[in-house]
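Note that one protein chain is taken out, while the other chains of the complex remain in position.
What follows is chain A.
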Amino acid sequence: MENNFKQEIEKIEIPFQLHERSKKGIQEAKSEMGGTVKRFVKKRIAITVIAACLMVPTGAFAYQSLLADDLYGSFDNVKKHIANITMKSYLLFDAKLSQAKGNLGKEQYEQFKEVLYVITNAKLEFGDKNGNIDYSQVPSENLEEIKAALYDIQPYFDKLNDELSSKEVLTAEEFEQYIQALITYETVMAKTGVSSPPEIEMVPIDLREEFINARNVLEYVNEKQRVN
């Protein structure tokens, strides 16, 4: 008789509203707890993604002396490829570059610029109107090159973001996952057609799982960089 219990209880049918109700309970609690933690995490993800995706800058740019021009040619050139770029983000990008120049030392900066060049080029060539690349559409020989650049550049970004180097706090395998997650994240953003990290509801259903996995990896890395 006892063995029968489990089977009997399994006969209780699960109503379709079940998941919705779980969610409702959690959201209710969440709203009473205040959203500070979440916002913090979200902001950090945005930073990572922006840094990684590299700053698709926008901008109007009138000053030929901008460092960003070295990479992109000119704002007009960027604007031709990446429609949603704004002057503000272009200038932000330029500011990051100036900071990099100051922080990295001449030789490091040269290396940084070289790697960055690969990425900015890829943005112009393969990015959508927001500058996000759908990596699944990139020819394999280009893909290899971009990937390699992402590996090399991430430690520089960490440094510019005043973070511990992700390459150092992660194991080799985790770092690999991290870069892969950044690629997936950007691909989902490109496929979703958004310019900033989307809410999960906005992501097409078939992409949600990989998106959540990628996001979890990014959160994990963020945490790691903070805790260590």
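Here is the rule we use: contacts are C-beta pairs under 8 Å (C-beta built on N, C-alpha and C of every residue); 3 or more make two chains touch, one makes a residue touch a chain; residues count from 1.
Here is the rule we use: contacts and distances are computed from a predicted model.
J.: What is the missing chain called in its UniProt entry, if the choices are "Sigma-70 family RNA polymerase sigma factor", "ABC transmembrane type-1 domain-containing protein", "ABC transporter permease" or "Cytochrome c oxidase subunit 1"?
T.: Options "Sigma-70 family RNA polymerase sigma factor", "ABC transmembrane type-1 domain-containing protein", "ABC transporter permease" or "Cytochrome c oxidase subunit 1" narrow down to "Sigma-70 family RNA polymerase sigma factor" for the missing chain.
J.: Looking beyond the chains shown, say which of A:Asn4, A:Ser140 or A:Thr171 touches the absent one.
T.: Within the whole complex, the residue contacting the unshown chain is A:Asn4.
J.: Touching the hidden chain in the full complex, which residues of chain A are there? Just list them.
T.: That gives, for chain A, the contact residues 1-6, 8-15, 17-19, 21-30, 32-33, 35-38, 41, 200, 212, 216, 219-220.
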